[in-house]
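Attaching a single structure in structure tokens format; questions to follow.
As you look at this complex, bear in mind that one protein chain is not there, while each of the others sits in place.
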Amino acid sequence: MPELTYLEAIRAALHDEMEIDDRVFVMGEDVGRQGGAFGATKELQQRFGELRSIDTPVAESGIVGVAVGAAMSGQRPVAEMQFADFVSCAFDQLITCAAKMHYRIGWAVPMVVRCPNGGGVGGGPYHSENVEAWFHHHAGLKIVCPATAVDAYGLLRSAIRDPNPVVFCEHKFLYRRVKQDVATGPRDGQLVPLGKAAVVREGTDLSIITYASTVQLSLAVADSLAAQDVSAEVVDLRTLVPFDRETVLASVRKTGKALIVHEDNLTGGFGGEVAAVIAQDAFEHLDAPVRRVAALDTPIPFAPPLEREYLPLESDILSAAADLAAY
Amino acid sequence: MPELTYLEAIRAALHDEMEIDDRVFVMGEDVGRQGGAFGATKELQQRFGELRSIDTPVAESGIVGVAVGAAMSGQRPVAEMQFADFVSCAFDQLITCAAKMHYRIGWAVPMVVRCPNGGGVGGGPYHSENVEAWFHHHAGLKIVCPATAVDAYGLLRSAIRDPNPVVFCEHKFLYRRVKQDVATGPRDGQLVPLGKAAVVREGTDLSIITYASTVQLSLAVADSLAAQDVSAEVVDLRTLVPFDRETVLASVRKTGKALIVHEDNLTGGFGGEVAAVIAQDAFEHLDAPVRRVAALDTPIPFAPPLEREYLPLESDILSAAADLAAY
Amino acid sequence: MSTPARNIAAVPEPAPAPRVSDEEALDLYYWMVLTRATEERALNLYRQGKLPGSYYTGRGQEAISVGMATPLRKGPDGDWLSPWIRDLGSYLVHGVPVWRMFAQFMGKAGSTTRGKDGNLHIGGREWNIPCQVSHMADMIPLTVGAALAYKQRGEDRVAVTSFGDGATSRGDFHEGLNIAAVLEVPAVFVAENNRWAYTTPISKQTKVTDLYKKALGYGIPAVEVDGNDVLAVYSAMVEAVAQCRAGRGPRFIECKTYRMAGHAAHDKYESYMPMELLAEWSDKDPLKRLEQSLLEERSIADGRLEKIRERVKDEVHEAVERADADGYADPAEAHQGVFAESADA
Partner (left out) sequence: MSTPARNIAAVPEPAPAPRVSDEEALDLYYWMVLTRATEERALNLYRQGKLPGSYYTGRGQEAISVGMATPLRKGPDGDWLSPWIRDLGSYLVHGVPVWRMFAQFMGKAGSTTRGKDGNLHIGGREWNIPCQVSHMADMIPLTVGAALAYKQRGEDRVAVTSFGDGATSRGDFHEGLNIAAVLEVPAVFVAENNRWAYTTPISKQTKVTDLYKKALGYGIPAVEVDGNDVLAVYSAMVEAVAQCRAGRGPRFIECKTYRMAGHAAHDKYESYMPMELLAEWSDKDPLKRLEQSLLEERSIADGRLEKIRERVKDEVHEAVERADADGYADPAEAHQGVFAESADA
């Protein structure tokens, strides 16, 4: 089983799906010969040819719209946004065409839009956004946010096979910083189903509900808490839509306390939805306020000290968790 | 004081601001000679000329981008989307340029984007959307959702004077169905400040927190509850950003129970954010789960029986409120 | 009487307009009469308060809707056709039964969307008609995507979409056409220049009121045809489709026409559309013109036309009855179908 980075796992998933399914192809700016800005599609053009690894003009709306049409016509497009931030330009195509086609006419749109997400890389306001919460309001789109290499691989393969449009949020900060043994291979690779959260650490005193880049931070916080005799459970949502409400509610019902953590900014982030579900459906088990830790409600500043201020840090999570534990 | 419909109040606000401030102008598809699809800009071109009531090509992204540039150059543009739904095409300009300009460079962008919002008018999936929750995630945009003619007038004037980009959500269903005496006039018209919720009915047993088209429904529900000796407080948020958290929290701390209602669909709606704030900051006063009543998490169906099923009805609100009161 | 297509870009001259046989011309006549009759009936139903929403008519543009659809292959494995809201005729020609059009307008369960969408937001896999959205020009990139799929699989199918002059102002028109050109996909773009977008005259829409010239900016071969002459539209389409099937990349056809009524049934167009122009264009009515050509140039007996008109009358009558008798979908269906369970459902 090869040890792969998160980024290599993504490339492997693309490769393996392309290998077993002729309908799968990648498209986007510079994805072909170059293999994309981050190398996620590297050598796929050399292996599968120009018709299955398509360099496009700079036109995100067009790219996503073309993917919708191809998906409806029997293909399985995987469109790359060079940075997640630019999916703003494709917002209309995603919510208007991709999301609502099946509901209206029963015609499936099996496609994936890959979005290199997230901050912590000195990218400034336009190369750091977390875009997952731009879409969960819009019924018809699935949203995936892997935190590990194994999940990146397994969830991307599931996303490609899913008959629905999937916004696949890859966290750039994790690309080269996270490594894992990943079971790959066109036939033997290990898929991870969409819609299932993972309890990545069991605990009894409080639940930290999180996804993507803040999963590692939350696990580190759980370690620190353990040293203080606090037992924290960590739930990695993995997919936001479908939302695994049962796993979240079961955890909170058990621990009685919920801390929701994401790198995305607070207001309108997915955490609000999670908090609302808990406040309605686990209310009777709650022993403390539902807390959220997230980034500032501002654009993402560029200068390193400002960006650090913007992002939720391990220490922010720890202090919120400790407060909650002591409540 | 003239009795005006909600729509007439909007037209009056535009007229009165244009009358006292040469920098204010309207632009959009068919807003000129025609006065817009709904007549909100009727006769403004005849009164103020073609340079202050501009018919544009069909290009929402261009329209909003042009408004941003004009706003930065000393004008006070009010751009109309023919239907709110089409603001999807201008999403990028709103979140990328309008929202983030001031944070980055301290250069104000005083503009308004008027969005005829909402369902209940047989408009189907693409002429019925509520778009307010597309934007609260994106720091830098104000969001206004009036429920009455007085507020429509007063909030629109405040929005035009505000130095920030404002997404002004007008509810089409209310356009001709809501009427009120409105104090108008370029100098004497009554403004309503952004960021202040209104307690439109006082009560002690539960708080119904709502905005726009569901305010009337909630008031009717409060009447029904009163007949059952339940005293419901109704809070009309009026603006979602800035969010009047104090008024909401004060109400919930008083009543101990919160029911959040909006016409927009549930998941990712603004109600999730409200619920999260309550679950964190009014937890100690809560005597019951935080409940939400909203539309289905689906596109908005066209056929009348399906649309009725989709929308939150007075009876849905009433039964949730009664449950909550009995909790 | 067919106006020859004017070729713009530096590409192979179009083949001479194909000879249209009498039978083919009569077929075009049938579809145009059916289109007109369906729309007239729908407008009446709207006025009687029997259709929710509003009603958008394509009266006067039937030569385009019928002419562009006729050369296409039908069925799930046929050509992709994504027509604009003026193009009721395209839906009929490409296979949608008349009664389902009425069911759609009424929001009934028999509509192709089961009442979930209205208007000409009609479609289905069985006809390879995607269900258009309201957002103008959005279907252009989708059409390019369908064409790309055919090219990827080496199929000689084409993907066709139509749109109005107003749609040419939108970014998706631009992005879609540019990508189509660069990727050399078999797509045909049909611009219906009826000189109005709601109340906006084309002079306020663009400085380049000959829309075929816009295709030049993308390197897409373009022709301009008389959009009120069904034989001209049909011939241009036959040629464009042939070029596409032969792998020569996308084609653009501008159909010059005029909007013969308001934007929609509720639009008081008399306040802004010059009556003289309406009268002038009324003389160019595409159905009248085809009729004349059939009677005078082709010496077809009026009886044959009369028979077609009678047949259509019956068909429309039956269609309305069937749609009327149809029920609404169960409200429970409003909850269903957000996600697909399988891609082939």
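By written order: A, B and C. Residues from 1 in each chain.
Note that in this section a residue touches a chain if its C-beta (ideal position, glycine included) is under 8 Å from a C-beta of that chain, and two chains touch if they have at least 3 such contacts.
Just so we're clear, the structure is a prediction, and the values are computed from it rather than from any experiment.
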Thinking of the complex as a whole, which visible chains are touched by the chain that is not shown? A, B, C
Which listed residue (B:Lys100, B:Arg114, B:Arg201 or B:Arg238) would be found touching the missing chain in the intact complex? B:Lys100
The one of B:Leu7, B:Val31, B:Ala71 or B:Cys115 in touch with the missing chain is B:Ala71
Among C:Lys50, C:Arg153 or C:Lys213, contact with the omitted chain is made only by C:Lys213
Among C:Arg170, C:Arg195, C:Lys256 or C:Arg289, choose the residue that contacts the chain missing from this document, as touch is defined above. C:Arg170
Note that subunit C touches the absent chain at residues 169-175, 178-179, 181-182, 204-208, 213-214, 216-220
Those residues of subunit A that touch the unshown chain are 29-30, 33-34, 37, 55-62, 82-83, 85-86, 88-89, 122-127, 296-299, 301-310
Contacts of subunit B with the absent chain, listed as residue ranges: 25, 51-52, 54, 56-57, 59, 61-75, 77, 92-93, 96-97, 100-110, 139-140, 142, 163-164
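The rule is simple: only the chains that are shown with their structure count from here on.
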Name the chain whose C-alpha centroid is most distant from the C-alpha centroid of subunit B. C
Calculate how many whole Å lie between the centre of subunit A and the centre of subunit B, each centre taken as the average of the chain's C-alpha atoms. 31
Intercentroid distance (Cα basis), subunit C paired with subunit A, Å: 41
Find every residue in subunit B that makes contact with two or more other chains and list them. 85, 88-89, 125-126, 297-299
Residues of subunit C that touch at least two other chains are 113, 116-117, 121, 133, 135, 171-172, 337-338
